[in-house]
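A protein chain is absent from this complex, but the other protein chains hold their places.
Chain lettering (A, B and C) follows the sequence in which the chains are written, and residue indices restart at 1 in each chain.
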Amino acid sequence: MSERIISYREAINEALRLEMARDETVILMGEDVTGAPHSDEPDHLDAWGGVFGVTKGLVQEFGRERVRDTPITESGFMGAGVGAAATGLRPVVELMFIGFMGVCLDQVVNQAAKMRYMFGGKAKIPLTVRTTIGAGFRAAAQHSDSIYSIFVHFPGLKVVAPATPADAKGLFAAAIRDDDPVIFCENKILLDTKGPVPEGEYVIPLGKADIKREGKDVTIVAISNMVNVALKAAEQMARNGDGISAEVVDLRSLSPLDEETVLASIKKTGRLVVVDEDNPRCSVATDIATLAATQAIEYLNGPVRLVTAPHTPVPFSPALEDFYVPTPARVVNAVRETMI
Amino acid sequence: MSERIISYREAINEALRLEMARDETVILMGEDVTGAPHSDEPDHLDAWGGVFGVTKGLVQEFGRERVRDTPITESGFMGAGVGAAATGLRPVVELMFIGFMGVCLDQVVNQAAKMRYMFGGKAKIPLTVRTTIGAGFRAAAQHSDSIYSIFVHFPGLKVVAPATPADAKGLFAAAIRDDDPVIFCENKILLDTKGPVPEGEYVIPLGKADIKREGKDVTIVAISNMVNVALKAAEQMARNGDGISAEVVDLRSLSPLDEETVLASIKKTGRLVVVDEDNPRCSVATDIATLAATQAIEYLNGPVRLVTAPHTPVPFSPALEDFYVPTPARVVNAVRETMI
Amino acid sequence: MDINHDKLLWMYKTMRSIRAFEDQLHTDFAAGKIPGFVHLYAGEEAVATGVCANLTDRDYITSTHRGHGHCIAKGVDIKEMMAEIHGKATGACKGKGGSMHIADVNKGMLGANGIVGGGPPLACGAGLTAKLKGTDQVTVCFFGDGASNQGTTMEGLNLAGVWKLPVIFVCENNGYAETTSPQYSVSGQDIAARARGFGMPSVAIDGLDVLAIHEAVREAVSRARRGDGPTFIEAQTYRYYGHFEGDTVKYRDKDEEEQYRSRDCLLRFRGVVLEHGLLTQAELDAIDADVKKTIAEAVAFADSSPLPDTKEILTDVYVSFPEKEMWPFQAAPA
Partner (left out) sequence: MDINHDKLLWMYKTMRSIRAFEDQLHTDFAAGKIPGFVHLYAGEEAVATGVCANLTDRDYITSTHRGHGHCIAKGVDIKEMMAEIHGKATGACKGKGGSMHIADVNKGMLGANGIVGGGPPLACGAGLTAKLKGTDQVTVCFFGDGASNQGTTMEGLNLAGVWKLPVIFVCENNGYAETTSPQYSVSGQDIAARARGFGMPSVAIDGLDVLAIHEAVREAVSRARRGDGPTFIEAQTYRYYGHFEGDTVKYRDKDEEEQYRSRDCLLRFRGVVLEHGLLTQAELDAIDADVKKTIAEAVAFADSSPLPDTKEILTDVYVSFPEKEMWPFQAAPA
């Protein structure tokens, strides 16, 4: 497959475009996903393409029926996504920020996630919820959450968080094609990052972690933008005198969890650090530590270390926010602590 | 302090009555917390006292203004609780089942939990949310959740889940008096259980676990009704030929977490089993395992074991639901596995 | 009256079936045979029946915790419903859902719902599918007077209006939300008036009169099928039993109940059809007998059906998911 260098934003746009072209039951809805839904003047059409411009150009290609702006009514349109999924469409619903889940959680966790089970298998809900995560945008406490952990908590949902443009494209295509509800977490901080992305149809199966860097001394499991933080830490350590060789496992799929890949790496290196930007309590980070404690304890040559956000909301001031988000330096320290 | 045998339900009612008498800013609101708010006929007044009868008798003592029925508008009245708390009341808001959090989560996790931080400390939110948890009631997927883990995940909240009538009384009083928002989880299955409860003022500080049974071979950390399951398992093991002595730690307070008590017990016994009825992913159970993996790994003589619900919604049929909830037999097995 | 004979027979049979089904459950619950929360529809039969008389299998409905009547009127199999409520493997949802979650998507029944206000957004979604696929399917959203105060319900009204969806909102105002009357919970003149504020045609009708309901909904259905958007109908009705089984109903007076019982929808229908010679006593009696038999068979079916195997606990959560991830961090119990 030939590749080009495009951004994470473009990769998602491309995947959506391809899936909409391929399957006419795929639709997109959300607030301002075009912009100016009240006006059909060409100048206005597509004024935004979503708050981060990710869905730009789609309305021209697929029209206002399939690329659908909504009122500010998250329960209403999230539930409409669930109902549409149950009756034969394959909706992609944009929730602008994951922190807005509070106003529509029921439709996700009590309806979408449980419907198939409660109905004894008589429904399927091929719904994809696109949402944004990540601090570092100086967007303060209600617009900077990375609370994917609460979705992982709910049986019936799948949860994905890509770190690279290529993964974003491939996993988004897989999420749309998947017959279960998937929460697809786009990191705001990554939208402008670029990387090689295969052209044309490109699908990465859900549920597979990816080793972004091989190493032998310590396993660093990371999620979304923390993969980049982990990679920087790994490079620093490789260059340093101590010459520690770190393996970086990009979880990618948070539910289902690729236990095999994580465990194999832990068993190989004997050491585990988990880097996660989400709140630390009841998190994917504690899940990974639990994997080690329950299934690989005899392989561990030192304590497990977590590098996460503190147990605080995301602060606004850049001075505080930069301290909030895990850094390569903290990862390096944590790795050292596993060696004691 | 003199004690009597009363039920978990009565203990909560008593704590609320005492706190309302003590502090006139304490109010109660929720759906049908009296019953028949449209009628002032004495026959109708207090027809229900809440869906489980927990708040019966309070309206007679404190009147309809302070014991306040609400329309079915959880965001509305949860938010009203937050707003009232920020302006000088000390509201107790009843959310009938924890699974209904989906329709009002924003007011809890984005408003109540973050307000003090976002305001730089210029507000306090002395709100207590009473809600019910627990399967075993044949109430199916939307009325049987124990999803306290998602509240533990959010900085700014405290979360409590008592297992005994005495703890219910003492911790509920503490929750009401606390100046931070507290999610107080009452287990439906425990409402009719009885035990000795001190009369009069009785307050148990939040944040302290309680060793419900001392032992030396294995630490079993449990929450809410799972404490009873763990105790049964411990008794079986004591009686059995193998004569394993299990220590049962009742977490009681899920946030803040009493790390000391848990870690001291693990260090003493060298083995850890966690029993939790909540969904397993991103849960308090994985938090406890993480405590061991990060801070007590050198004391562990075997793998950590979790005994939780499966990664499924709660099924309706008694045949399935009884298999869903952790049992003493599963705990005994898990303990054996830590000994391998 | 321009309702054909078959439809009249269907209406009577449907109302009678619902009543008999609910009365049976009431008895069996009291006898300790039925687990869980059971909300009975007895008294309200005319609403589900009058509404669904206008629908085909291809149309959709969303329902509530009080869903048995909607299910029966939409054609869900009565035996499977009974087995479901008994928690049996042969149930409509294999015993996994129970009374509050009975569904049959193939019959257009998108599920009872344990969340008050859970249905209206879902109904908008079903309406959106019809709109985008260009079919003439309509979706009826049933909900209660209590549910009319839930934000999700009001969002559904607005969204259906904005998108001109083929959705009909049927508010079953039975005078109570658990113990709470709309006099207390609904601000404003009444529920139908509130819906008018969302710019949709809205009427309040006698919910004990199946023919009146049928008529009002017929108009709404043709409006929806024509692409002219949503309609709101408030049907004023009453439930005979408690909010759920076990409720001692101390929040309302006995004579209120008796007054409603004297206007019972079945009695009234019988009166009208006999008076106008639309159906005969023999036809009605035959239906009564038939229904009695159906219910007895349903009970026998439920009783004799097996409980689900514990292996079933893991299935139907996902279409696809790695099986070992279903018991995370632990071995599956024996």
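We adopt the following convention: contacts are C-beta pairs under 8 Å (C-beta built on N, C-alpha and C of every residue); 3 or more make two chains touch, one makes a residue touch a chain.
What you see is a predicted model; the values in this text were computed from it and never measured.
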item: Contact with the hidden chain (one of B:259, B:322 or B:337); value: B:259
item: Option from C:196, C:225, C:268 or C:292 whose C-beta touches the chain left out; value: C:196
item: Residue of A:51, A:211, A:238 or A:263 in touch with the missing chain, whole complex considered; value: A:51
item: Options B:162, B:207 or B:280, residue touching the unrepresented chain; value: B:207
item: Hidden partner chain, residues of subunit C it touches; value: 149-155, 157-162, 184-189, 193-200
item: On subunit A, residues whose C-beta touches the chain left out of the figure; value: 31-32, 35-39, 43-44, 47-48, 51, 69-76, 99-100, 102-103, 137-143, 280-281, 285-286, 289, 305-308, 310-313, 315-320, 323-324, 327, 330, 333-334, 337
item: Footprint left on subunit B by the chain that the document does not show; value: 27, 65-66, 70-71, 73, 75-89, 91, 106-107, 110-111, 115-124, 155-156, 158, 178-180, 207, 255-257, 259, 287, 290-291, 294-295
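Keep in mind that, in the parts below, only the chains that are shown with their structure count from here on.
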item: Identity of the chain that, by mean CA position, is farthest from subunit C; value: A
item: Cα-centroid distance, subunit A relative to subunit C, in whole angstrom; value: 39
item: Whole-Å separation of chain centres (CA-atom averages), subunit A against subunit B; value: 31
item: Junction residues of subunit B, two or more chains touched; value: 75, 99-100, 102-103, 140-142, 281, 285-286, 289, 305-306, 310-313, 315-316
item: Residues within subunit C bordering two or more other chains; value: 91, 93, 95-97, 101, 113-115, 151-152, 317, 325, 328-330
